[in-house]
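Removed from the display is one protein chain of the complex; every other protein chain stays in position.
On to chain A.
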Amino acid sequence: MSNPQQLRYSKEHEWLSAVDADGVATVGITEFAANALGDVVYAQLPAVGDTVTAGETCGELESTKSVSDLYSPVTGEVTEANQAVVDDPALVNSAPFEGGWLFKVKITDEPADLLSADEYVTLTAG
């Protein structure tokens, strides 16, 4: 399992892309988290226009065996939710870092403790 170097990671196993020119970043869950969940069957994502807060729940991911809260790694306003994942939640398992992204957020604040790929590997190895 490889965690892309260009992403940053939260301790709740979300990943965050670099921001684009408009200050918008993409959020998803890591492959580690997707594997731990098992087959995702339902994704409730934040809606466009919602304000999400770093470290707080903003949706849920349901798998065969359990339901897990989705946490936002940053604070900001949601600009897009991935309808492809709502329609086919299995994308979260098959392509967690690509087609299985969850939402995009225009960041207004971010916590200081986001992890690098290497730091995240250390976290999940424990």
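As a convention for this text, a residue touches a chain if its C-beta (ideal position, glycine included) is under 8 Å from a C-beta of that chain, and two chains touch if they have at least 3 such contacts; residues count from 1.
Following the convention adopted for this analysis, contacts and distances are computed from a predicted model.
> For the complex's missing chain, which UniProt name, "Aminomethyltransferase", "Xanthine dehydrogenase family protein molybdopterin-binding subunit", "Putative exporter" or "Sugar ABC transporter permease"?
Hidden chain, UniProt protein name: "Aminomethyltransferase".
> Pick out the residues on chain A that sit against the missing chain.
So the residues of chain A touching the unseen chain are 35, 38-39, 41-42, 44, 62, 64-65, 67, 90, 93.
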